[in-house]
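The complex appears here minus one protein chain, its other protein chains still in place.
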Amino acid sequence: MRLEMGHIYIRDIQFAAESKIADGVLYVSEEALKAVVLEDEKLKSVSFDIAKPGESVRITPVKDVIEPRVKVEGRGGQFPGVIAKVDTVGEGKTYALKGMAVVTAGKIVGFQEGIIDMTGPGADYTPFSQTLNLVMVAEPVEGLKQHDYEAAVRFAGFRVAVYVGELARELTPDEVKVYETPTMMEGLKLYPDLPRVAYVQMLQSQGLLHDTYVYGVDAKKILPTILNPTETMDGAIVSGNCVSACDKNPTYVHQNNPVVEDLFAQHGKTLNFVCQIITNENVYLADKMRSSDWTAKICKMLDLDGVIVSQEGFGNPDTDLIMNCKKIEAEGVKTVIITDEYAGRDGKSQSLADADVAANAVVTGGNANEVVILPKLDKVIGTLDYVNKIAGASEDTLRPDGSLEVELQVITGATNETGFLKLSAR
Amino acid sequence: MCIVPFFITLAQERNGAMREKYYILTNNPMVAGKLSEDHKVVFMELSFEEILKEARSRIHSGQSLLTHPLSGSVKPNETPYKSLLIGEAKPTTEELAFTLELIETAIAACGKFRAKGDKYAQDFQLIDYTLIKSAVESADMGI
Amino acid sequence: MVKEIERAGLPVVHVCTVTPISMTVGANRIVPAIAIPHPLGNPALDAAEEKKLRRGLVEKALKALTTEVSGQTIFE
Partner (left out) sequence: MGKIKVVHYINQFFANIGGEEKADYPAELRKGEFVGPGMALNQAFGDEAEIIATIICGDSYFNENIETTKAQILEWVKELAPDVFIAGPAFNAGRYGVACGTMAAAVKEELGIPALTGMYEENPGADMFKNNVYMIATKNSAAGMRDAVKKIAPLALKLAKGEKIGASCEEGYLPNGVRVNFFEEKRGSERAVDMLIKKLAGKPFVTEYPMPDFDRVEPNPAVKDLAHTKVALVTSGGIVPKGNPDHIESSSASHYGEYDITGVMNLDEATYETAHGGYDPVYANADADRVLPVDVMRDLEKEGVIGELHTKFYTTVGNGTAVASAKAFAAEYAQKLVADGVGAVILTST
């Protein structure tokens, strides 16, 4: 499977009467955007705002972050089984608007979502302080149940991203990158003596606000399976997960998975990037047994030499991560696992909820309990009154001078477990 | 220290029925309310850490832990609510070792997070309810 | 803990209910105990019976101490 990825660099976003993209500037009509969102009668009202890197702006509570893309050639469309009809994506030609994101915010539940600071110390801990953010804050109709409101906001975010992406359909990309995954036999012939490597991605899958969808299917319900990595570039995997802001994977991370990117960079040179394997992190222990057995079985059947395993979330998935690592290594396939840590505010507690000698190669995204002071910023997009309910924030979070004393947990993407950032710990 | 347990054999060995007899141990009123018609629910007015310790005592006395005590990325103490599935059957030694490590680690993890009061009790109850519901669906599926 | 005692040159037997944990912490001589709240006893028995049970366990522990082992061994 071969995909040409066209990058169109956006250097500014402005509201305007008519939506279009002209020499790197996204002009977007608020009315048109509102119409797209309010197609869903479960949403009463919506407001849009723009946050730019360096501005004294805080976005919170953040639900999801999405990159606008459009499929210009090949089967299917963006977010198959969610927005576009079900079809196998990941081939042909797709354009992505780089340097910007659609950010959804809004009261789903009164806690847990994250913070994006566009400036100050907080900006160092989130990738989304570097993007031009088109922020959507949606309000539910009276009495709407959380389940329905979460789904409504999630789908509205994707619709907005698709609407913005469509504006680029006729443009010429500033840069094109080609990604190709050979079939098994092709790969063997092309790279007979390169190590066969795959990416095992564990998807958060535990319940409301903890879910991930693959071609629209709830990851709790899947058996581990294989994908062409380029399928994720057309939105085959989307986030319904908005808890533990620091180590959940927003849809943006699924679209721009760094492990996929960095394995492709070595593909054909030092390794043969065979495929992506996806598995889940269920609550029921027997499900964990089945999924980790199945994942190890797939690694064996594909005659892999090595895998990179990334997890998503806190505590519960540590157990799946160690199970996957142990069982894959037992099949003679070498592993490197990526995680983050909860070592307490003083850094002295046991970082992971599980451990095993087989996990001798670990990359860490840092200690999510570390405390940071976020200065008062001029503008808040979303609502601030939930901030001390956000994970890692405590009663004395909002300090007299308006600054926030919080743990990295509350910052969206701070200790991302796909290795999206450079933060680490020792 | 992760010992590989064999839950599947556990279910088949006993009385042949694939369905494993279990009950829901919880301090969450919503779970008690919504699930007690067609499931055995043991509701106890305890804190997050105390309900984990209650589960531990039941494991010590020969019952099985069927769900992960740190389920949900909502952190211990940040949510006051926790529900767990407890199996009536005696676990194998490997399963006992594996689940004891899980429950002890979860209890130890409580110290890492600050309690947050329960201004959002309704939301925390809902999250905990959906987490255990997903486990109940797996359990009722037959293994 | 058991490793530190062994490292000090003292033969040591670990009477432990959850033997896999005893294996993990590195005990070389292991005797499975009865239950976590009462490893060397059983409240369901009468006093004499319970002491006989305890005697059996301690004798098994002493047998382990007087048996050469090359690696981690559980004395069932």
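A few notes on this one:
Chains here go by letter, A, B and C, matching the order in which they are written, and residues are numbered from 1 within each.
Here, a contact is a pair of C-beta atoms (placed from the backbone, for glycine too) under 8 Å apart; a residue touches a chain by one contact, two chains touch by 3 or more.
All figures in this text were calculated on a predicted structure; none of them were measured in a lab.
The chain not shown here makes contact, within the complete complex, with A, B, C.
Touch with the chain that is not drawn comes from one residue among A:92, A:216 or A:258, which is A:258. For chain C, the list of residues touching the undisplayed chain reads 1-17, 21-22, 24-29, 33, 36-41, 43, 50-51, 54-55, 57-59, 61-62, 65-71. Within the complete assembly, residues 1, 56-57, 60-61, 100-101, 104-105, 107-108 of chain B touch the chain that is not shown. On the side of chain A, the interface with the absent chain consists of residues 124, 195, 197, 258-259, 261-263, 265-266, 270-271, 305-308, 310, 334, 336, 338-339, 341, 343, 346-348, 350-352, 355-357, 359-367, 370, 408, 416, 418-426, using the contact rule stated above.
One rule holds in what follows: only the chains that are shown with their structure count from here on.
Chain centres here are Cα means. That of chain A falls 28 Å from that of chain B. The touching residues of chain C, when paired with chain B in their complex, are 18-21, 24, 32, 35-37. Chain B contributes residues 1-2, 4-8, 65-68, 70-76, 78, 85, 99, 101-102, 105-106, 108-109, 111-112, 114, 116-117, 119-120, 123-124, 126-127, 130-135, 138-139, 143 to its touches with chain A in the complex. Remark: chain A residues 109-112, 146-147, 204, 206-210, 220, 241, 243-244, 247-248, 282-290, 313-316, 318-319, 322-323, 326-327, 342-345, 349-350, 353-356, 369, 388-389, 391-395, 409 touch chain B in the complex.
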